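Apart from one protein chain that is not included, each protein chain of the complex appears where it belongs.
Then we have subunit A:
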């Protein structure tokens, strides 16, 4: 089957000016009375999208899905990240992960590698009262936009409804 039409317009790292390197991983989770509950996904440079969701509530089993996305999808993820300007931020002054939970965002783009961690963020109030509201706000919205993108991809491909962790 030929990757005809628009499928052919992708010479790897076009758009956004950044080089070919791209990796994205996001994790959110906690340990509680239902064990280790988390949601995690990653985009690998070869287009492999991996998604894992573990909720032990009512003995749910872990969901593990993977699919190769097209260069266009990878480019869109890259655009969302680029426009957020998260790569300029730093997690130094963000709330530390705690009992309530942990978030991790790891991105390699161009020649930069960020690997941020913080607590769960309940709402914008948590953002405003933090020591770095501007940076944390960028993280807060970016994470939601990325989750939204990944949930749509997983939902459409597998016809499952990802659960918000």
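The rule is simple: a contact is a pair of C-beta atoms (placed from the backbone, for glycine too) under 8 Å apart; a residue touches a chain by one contact, two chains touch by 3 or more; residues count from 1.
Here is the rule we use: contacts and distances are computed from a predicted model.
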item	value
Complex member absent from the view - protein name from UniProt, among "Exoribonuclease phosphorolytic domain-containing protein", "Proteasome subunit beta", "RRM domain-containing protein" or "WD40 repeat-like protein"	"RRM domain-containing protein"
Interface residues of subunit A (partner: the chain not displayed)	1-7, 9-13, 19-23, 25, 27, 29, 31, 36, 38, 40-42, 44-48, 50, 52, 54, 63-76, 79-80, 90-92, 99, 102, 104, 106, 108, 111-117, 141, 144-145, 148-149, 152-153, 155-159
